[in-house]
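Every protein chain except one is present and positioned as in the full complex.
Chain IDs A, B, C, D, E, F and G follow the sequence of writing; residue 1 opens each chain.
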Amino acid sequence: MGKIAIIMGSDSDLPIMQSAAEILTELNINFEITVVSAHRTPERMVEFAKIARRKGFDVIIAGAGGAAHLPGMVASLTTLPVIGVPIKSSNSIDGWDSILSILQMPNGIPVATVALNGAKNAGLLAARILSTQDKEVAKSLKKYHNSMRRSVLAKAKKVENMQKK
Amino acid sequence: MGKIAIIMGSDSDLPIMQSAAEILTELNINFEITVVSAHRTPERMVEFAKIARRKGFDVIIAGAGGAAHLPGMVASLTTLPVIGVPIKSSNSIDGWDSILSILQMPNGIPVATVALNGAKNAGLLAARILSTQDKEVAKSLKKYHNSMRRSVLAKAKKVENMQKK
Amino acid sequence: MGKIAIIMGSDSDLPIMQSAAEILTELNINFEITVVSAHRTPERMVEFAKIARRKGFDVIIAGAGGAAHLPGMVASLTTLPVIGVPIKSSNSIDGWDSILSILQMPNGIPVATVALNGAKNAGLLAARILSTQDKEVAKSLKKYHNSMRRSVLAKAKKVENMQKK
Amino acid sequence: MGKIAIIMGSDSDLPIMQSAAEILTELNINFEITVVSAHRTPERMVEFAKIARRKGFDVIIAGAGGAAHLPGMVASLTTLPVIGVPIKSSNSIDGWDSILSILQMPNGIPVATVALNGAKNAGLLAARILSTQDKEVAKSLKKYHNSMRRSVLAKAKKVENMQKK
Amino acid sequence: MGKIAIIMGSDSDLPIMQSAAEILTELNINFEITVVSAHRTPERMVEFAKIARRKGFDVIIAGAGGAAHLPGMVASLTTLPVIGVPIKSSNSIDGWDSILSILQMPNGIPVATVALNGAKNAGLLAARILSTQDKEVAKSLKKYHNSMRRSVLAKAKKVENMQKK
Amino acid sequence: MGKIAIIMGSDSDLPIMQSAAEILTELNINFEITVVSAHRTPERMVEFAKIARRKGFDVIIAGAGGAAHLPGMVASLTTLPVIGVPIKSSNSIDGWDSILSILQMPNGIPVATVALNGAKNAGLLAARILSTQDKEVAKSLKKYHNSMRRSVLAKAKKVENMQKK
Amino acid sequence: MGKIAIIMGSDSDLPIMQSAAEILTELNINFEITVVSAHRTPERMVEFAKIARRKGFDVIIAGAGGAAHLPGMVASLTTLPVIGVPIKSSNSIDGWDSILSILQMPNGIPVATVALNGAKNAGLLAARILSTQDKEVAKSLKKYHNSMRRSVLAKAKKVENMQKK
Partner (left out) sequence: MGKIAIIMGSDSDLPIMQSAAEILTELNINFEITVVSAHRTPERMVEFAKIARRKGFDVIIAGAGGAAHLPGMVASLTTLPVIGVPIKSSNSIDGWDSILSILQMPNGIPVATVALNGAKNAGLLAARILSTQDKEVAKSLKKYHNSMRRSVLAKAKKVENMQKK
């Protein structure tokens, strides 16, 4: 069965990144979570990325803010799929810095970028990746989509009724 | 063995999107390629996305420019991983429109966005995803990384020698 | 007599979108309001858009935030005029994402985009469209313009008097 | 039967704005076209806008570049629906200036903004507006949508065949 | 002696625009202040601008937010110098809309644009303009510059002393 | 009679800045033109600005690109009105750098900013400033406005006739 | 031994700029701190910059917001290395104005720009510069890097443990 790594550049990213952990828990998917700073622990990052496949990870989710080098650098040191989560940190310029630092990778080294602060979608994307080899995950995702649909329909009813009053 | 779908909103996107086809060919990965317009053939898009998994696709690569709805809409109709390629089309506002239309998906429906015009990286990301279940692909990627490294080293030599002259 | 549909991607858009309902009520124009999510209920959206004209709607007002695909997708599935309201949602990048996702539609499928959070103007634009076939609405709009003018004149007086004190 | 006015701030906008004229011609819709500058002929603009409804126009399409005041000012002087076409003129800042000058109208005065240089979509939006009162136009639009769909399908075939070779 | 007109698009702009009034008062310069909306009272605006010179005004300061057409439209209706103050109003996109709507005027019709919310500088610029014909104003400005310099020197002392403690 | 100074940061700005010279010549207004670099000749700049009023200048037009400090620095060294022309130089980031460097002056030191590359409008603004004390200039401006209006009317005729053919 | 000057355009920049002072204190590096306004005390600025090298400074750290001319102007008046700190002041446009005013210096006059509000990094950069001639500073920096690394490792442990609970 698959296993996901969730890493982040700083523990201050945890309030955002734990959404990835929560959705993976909800979908019954194994994961490990830790802090790996590209800039303050560059060698730890190299080590982490180089042995990630051997340690049994299938996907790495990496969140970072500002000049966010963690997702791209990890992607350069492994051939596993890496999902980048741009984080709007305190001195960020509206999040543009982390978005562009993660998204605009040069040819050769892809990072799967999700929306600003989109850690939940990073977890769901990791699940979609696992679902190509794991039918249980595919089923969980199917159920998750159905529940989203039902939730929208319930809200639609509520909004429609408000009008009638 | 895995199979990739490459779709694009318009045949004018082909000059960009064929980089995805080329790298997949180079890596010996099966793919199919076609045009699916979210706006001009919305029902074809719904049909395409809904049966994609059943047709044996593992990953969908979707490229689109301007208000680029194709990747996100396909992602809402399947639970396969969808990779979005923002394309800088002729009336695009420097590509910002397609980037944001693809990247900023709401919670629940992830799209793996790559760089502007980054179709080659979309192909490589698809290969990384397959590599989690297919050792041949993992090996091909390893070889590809090695050849990139060697190519940089050769260029480094050239630049260093230029200085000496 | 004409009828307007007001739809939104999420019930969290309601605080913005109800301004459209309020101005239509003020102008005595029929409308229906509900939630239709392009991403979480794509098939409901297809169904809604395809029968909108048959159900007697003249104009569809669609509000959405982030990668806002609802207005454009609805416009691709009907030939009714569709008014798009970009909404600055919580993780939006200052609203740029929803503006560009709605505005930058490709040739062939127009969306009438109004200002960020401009649901009131969406209602007024729908009224202007109806006014081309309905003299009552034209008169209501005329009255509305007059009242705006009078309100400005009153405020002008107030500001002028403040200075004199 | 309906009639459309196409106006532009300068004759240098004609290469863009004639796409509106062409699509209206194709759809068999009456229109008049002229130059009205908000800044160099402000009184002509006031006159034009104030009598537009009496002259039998149903929709006004107004294109302008830079600090584009024409669409918004015309909308403030009539209650007809006004469609604004932002134009990327020579000294424009990538078109942002005309987009924001047209889109961000204050509450009370709506402008239906289309994409940068989107004059064709402005024509199609005008046709959609007429279609709410004119079945012929509704039919023409239906046919236009069908032809777009067929054209995409033909191109899809071509792209699919390229791969097989 | 010179006289300045201060106008604004809405009374909600008053908290910003009164800085212009205050600095003019401080510099002993005559002014009148009122509300003139380009969009809700377009004819009042035309009237105001056309007779401004005859009414004895030397400079017009015009503040507006969003799609800010007031400064440019007034400039098109008079040959007096017009100073535009972009205002960051509630639904503004970080002020970019009002800045670009005021700044990017086409050749032929200049607007003297100051910083976002820069009403104080608008007042000072008006004073500089008057100073070319009025030695009293030139002297007041000289004094104002000297007091700014002294204030900075005092603050410099304070900051230098903080370090020593 | 009034006199204008036209200065620019580099002789590479001349193709843009000569539009200011041309319009002043056309309006029969005296001017002097030279190169003053804030960064490469800072002391020449200080000297120039400090004696500008004594040398009989009424208005200073200063053009600069990139991190454009010339207009703001000159404005800090004189109490004359200073008009800033942002120039889109070769390594500029679409002109945003020079616009913001000139426009966003702090409280106390105003610069009258015109559009990107808007040297012609800088000349016209200088003329408007002189017109408050010089009836000849006021008349020239009036004539200039009339000729602009007539030119638009001629072009309107041409566009209207094209349609009829 | 080296000495650093910390200057800022206004005492309102002190809450940001004192981070530079703090890190220099922590690293045992001499510095002086004061207020020098490019716009309100231009001659003080010229004086300051011209004698900075003679007064024994090795590096100048200059912070400023809005149209931030201080770092660039100081750099034009000395040949010492100048570090610019863009500050997001109250009426700043998200900090873009100060970033671009400091960063985009023309060829010939470099400014070493750090991140928005990045005064701490300005201090560290000054230390790195001194470290090329002063082994004590090089050692302090080494220690500082080590302590950053240890702090990340401790936080990583904490985050890993949270998951296990």
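Observations on the structure shown:
As a working rule, contacts are C-beta pairs under 8 Å (C-beta built on N, C-alpha and C of every residue); 3 or more make two chains touch, one makes a residue touch a chain.
Since we're looking at a predicted model, the values are computed, not measured.
Only one residue from F:Ile4, F:Ile23 or F:Val36 touches the chain missing from this view: F:Val36. For the chain missing from the display, the contacting residue among G:Ile87, G:Val111 or G:Ala156 is G:Val111, taking the whole complex into account.
Considering A:Val36, A:Ile60, A:Ile102 or A:Ile129, the position touching the chain not shown turns out to be A:Ile102 (whole complex). Residue-level contact of chain B with the missing chain is found at 94-96, 99, 115-118, 145, 148-149, 151-153, 155-156, 158-160, 162-163.
Seen from chain G, the chain kept out of the figure touches residues 2, 53, 58-59, 79-83, 99, 103-116, 118, 120-122, 124-125, 128-133, 138, 141-142, 144-145, 148. The chain not displayed touches chain A at residues 9-10, 38-40, 42-43, 46, 65-67, 69, 72-73, 75-77, 91-93, 96-97, 100-106, 108-109.
The rule is simple: only the chains that are shown with their structure count from here on.
Counted by residue number, the contact pairs of D-F are over half the same as those of E-G, the matching pair from E-G, B-C or A-B. One simple way to say how far apart two chains are is to compare their mean CA positions; for chain A and chain E this gives 48 Å.
Across the assembly, chain C contributes 10, 40, 66-67, 91, 93-94, 96, 99, 103-106, 108-109, 115-116, 118, 145, 148 as residues in contact with two or more other chains.
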